[in-house]
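Shown here: the complex without one of its protein chains, the others still in place.
Chain IDs A and B follow the sequence of writing; residue 1 opens each chain.
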Amino acid sequence: MLLFGGKTLDKQLEHRPEHVTYCTKCVVSNQRPRITFDDKGVCSACHYAHEKHNVIDWNEREKMLVDLLDRYRSKDGSYDCIVPGSGGKDSGYVAHQLKYVYGMHPLTVTWAPHIYTDIGWKNYLAFKDSGFDNVLVFPNGVLHRKLSKVAFELWGDHFKVFGLGQKALAFHMSVKFGIPLVFYGESGEIEYGGSTKNKGKPYEDVEDWSELYFAGSSLTALTEEGLRAGVFTKQEVEHEKFSFYWHPPLDQLRKIDAQMHWFSYYKKWVPQENYYYTAEHTGFQANPVRSEGTYSKYASLDDKTDGFHFYLGFVKFGIGRATSDAAHEIRDGHITREEGISLVHRYDGEFPKKYFPEFLEYLKINEEEFWEVIDLYRTMSPHLWDKSSGQWVLKHRVK
Amino acid sequence: MRRTLRIIPRLDIKGPNLVKGIHLEGLRVLGKPWDFAHTYYREGADELIYIDAVASLYGRNNLLEIVKKTAENVFIPLTVGGGVRSLEDMRNLLCAGADKIAINTAAVHQPDLITQGAKMFGSQCIVGSIQAKLIDGRYYAYTDNAREFTELDVFDWARRLVDLGAGEILVTSIDQEGTAKGYELNLVRRLSETLTVPLIVCGGCGRPEHVADVAGLPGVDAVCASSIFHYNYLSSVATRENYEAEGNIEFLKKNRGGTPFMSTQLAVSSIGRVKEFLCSRGIPCRWPLS
Partner (left out) sequence: MRQDKIVIVDYRMGNLFNLQRAITFLGYSAEITSDPAVIRRADRILLPGVGAFEKAMQELDRADLIGVLKESVDQGKMMLGICLGMQLLFTKSFEFGEHRGLDFIRGQVVRFHRSESEITELKIPQIGWNSVEKPSAGPAWEKGILASVSPGTYFYFVHSFVCCPEEPAAVVAETQYGKDRFCSVTHRGNLWGCQFHPERSGEHGLSLLKSFIEL
């Protein structure tokens, strides 16, 4: 039984173009939220990649980084910047560079995954053992799971719940510790085909940031709907603050002039290079097997449930994990488009069965309920899915 | 009398390029395979191994041209592997210049291929290749360049490969590969004590001492190494190539000057220096060259 009778609050579904086209350079489709294609069919992420590899003066950008850091660097060893992250290849790279190459004193902060994988925990420990102070924050297990349960159906993605906390944590710590400078790894929007609004800027305004990450997917809607459906108790909704899922009040951020810079603005961002870097410097280890739904072993390893985030992405947009991994590797020139297509055909949409029982247990749903939600989102995507043969078939594949 | 240890540089290849990963992951380009191969030949390598790192991933075979080009001026034994899945693949590679064929993934799915290959080309031509990972105290075999888990126990599988007709066994430790922290000694020791065919060990070599550690085991016949040699010869191997064709060339762009990689673990070395070190430890090898 669907909890919400077939309702969805996922606004991204409304903006999907009816007609599916694929980028002529990489493998991503126009279904990706906020992506744009030019008149030659090349996507915005590929455009940026071209600039990244051929146009941007990285020496110039590094000078800007050094200038920035010179202004913030503490003289007494106290924390002068915050680096959020899991201790994986991206945050590990950023933290290590800031500390050991640029002489900063980062405080690293981590928002715990829904369920730690062994490799994720191991990498996290190796990271902090390579020489970093770290604050690890676990959300309230009960509430986090309930939110996830509701989000799974109402947003078609439980993982967004993790995402809210992940995005907000650095600024919470920023306010609490009085450290205004925050460094994210890359701007996902610019690197992977989202909004290009902030291309050419080293950081986004707190207003933009709060708008992008918190306005559309409101936690309040989750808790209210969840209450109505009997997932949350009245006590929970009225007396719990859920403060970690929201950004801190904007005036507190403005007061300390909190700024969230992207490291990718200052140093050319190549995820595979981050892998090599952290394997060398922070003890990062790749996944022993390829992650389900893709060929890759070095990206996004620490949450047992993230396979379902990618799987839902495949259902709602026809874009699975292999597509995401192949797309950036094509843009960075590691593989050719033909190879990317081959990888997508082979792995995209592979069901993440390894942690399926745990995921069901985590959300306290059964298999039937799981598939009801999947089918719900498939029926909301008739331009992507066809069931005339009795089986769900994806109508379009990259070629 | 002790056996003469063989030193075998291993070259992982993607497309036209020599690549080097860590735990067999990552496609960092270091240059053209034949340039490195020729250098290693002149520098005293006893054999060479070429592995197509993505052949199983893409279901294709790509090495014929590279093998042919190498065979024109490299006159030491060459073992080639990666995505070999039929007798025809083997024959093509042998005609192109390979002396031995390494088989991993295809052997797991179709063990009879080893037997057929041994019958047709001789056991000495067939190298059973195993990628081993330690999980909860046991070593398991992986396929597809360390992407897919199998239930196979490495030691059982090695014995089975020999029974099927493999003339040598090549074992690579996924855990150690690319880390420069040394070979997986438990794995190597156990295998060396039970195998009756020559054993080639691979994965983790970061300094000459590591070679000596495994060469001290009587049942180890040959050692493979990558990082220690590739990063050593990188700056001297032809650097005027245009690398734009494909692959992760970020490292090359930044490091033509030879900035050390993994310098806390990796002590790059020439082949000669490794061999001298072995001789000083009483381990016979082919050195000096003349």
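By definition in this document, a residue touches a chain if its C-beta (ideal position, glycine included) is under 8 Å from a C-beta of that chain, and two chains touch if they have at least 3 such contacts.
Everything numeric here is computed off the predicted structure, so don't read it as measured data.
Trainee: Of the chains that are displayed, which are in contact with the missing one across the whole complex?
Mentor: Hidden chain, whole complex, touched shown chains: B.
Trainee: In the complete assembly, which of B:Leu87, B:Val197 or B:Ile283 touches the absent chain?
Mentor: B:Val197
Trainee: Using the touch definition from the top, which of B:Gly59, B:Pro218 or B:Gly282 touches the missing chain?
Mentor: Of all options in B:Gly59, B:Pro218 or B:Gly282, contact with the hidden chain holds for B:Pro218.
Trainee: List the chain B residues touching the unshown chain?
Mentor: Where chain B meets the chain not shown: residues 1-4, 6, 41, 46, 71-73, 75-77, 94-97, 99, 121-122, 124-125, 167-168, 192-198, 218-219, 221-222, 286, 289-290.
By definition in this document, only the chains that are shown with their structure count from here on.
Trainee: Quick one: report the Å distance separating chain A from chain B, using the average Cα coordinate of each chain.
Mentor: 37
Trainee: Name, in rising order, each residue of chain A that touches chain B in their complex.
Mentor: Result: residues 268, 270, 272-273, 275-276, 279-280, 285-286, 288-290, 295-298, 332-336, 339, 342-343, 346 of chain A touch chain B.
Trainee: Under the stated contact criterion, what part of chain B meets chain A in this complex?
Mentor: By the definition above, chain B touches chain A via 15, 22-23, 25-28, 54, 57-59, 133, 135, 142, 144, 146-149, 174, 178-179, 246-251, 261-262, 264.
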